[in-house]
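Only a single protein chain was left out; the remaining protein chains are all shown in position.
== subunit A ==
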Amino acid sequence: MELLFDQQHTVKVQLPAKEGNFSIRELLPWIRDKLLRERPELFMQGDTVRPGVLVLINDVDWELEGELEYQIAEGDRITFISTLHGG
């Protein structure tokens, strides 16, 4: 993951101002276009993360938080963990 994001472990971002909240569905392509440094296909597939990438919202599995529909709030910490590498 760090490789895709220019070796950065944690990135603090200010999302562009808009009416209402951002959902994860909107966040993913924004990350891909603004933050990703290489190989976007290792991050996204279709409109979601590539299978094998785990997503945590404030340390909670996103599968419990509505996945793509989750509405991001101020100060949320979104973690992406890739499982697609060897030992």
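Everything below uses one rule, namely that contacts are C-beta pairs under 8 Å (C-beta built on N, C-alpha and C of every residue); 3 or more make two chains touch, one makes a residue touch a chain; residues count from 1.
The rule is simple: contacts and distances are computed from a predicted model.
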Options "Cytoplasmic tRNA 2-thiolation protein 1", "Translation initiation factor eIF2B subunit beta", "Multifunctional methyltransferase subunit" or "DNA replication complex GINS protein PSF2": UniProt name of the undisplayed chain: "Cytoplasmic tRNA 2-thiolation protein 1"
Residue numbers in subunit A that touch the chain omitted from display: 1-3, 50-52, 54, 56, 59-61, 63-66, 70, 79, 81-87
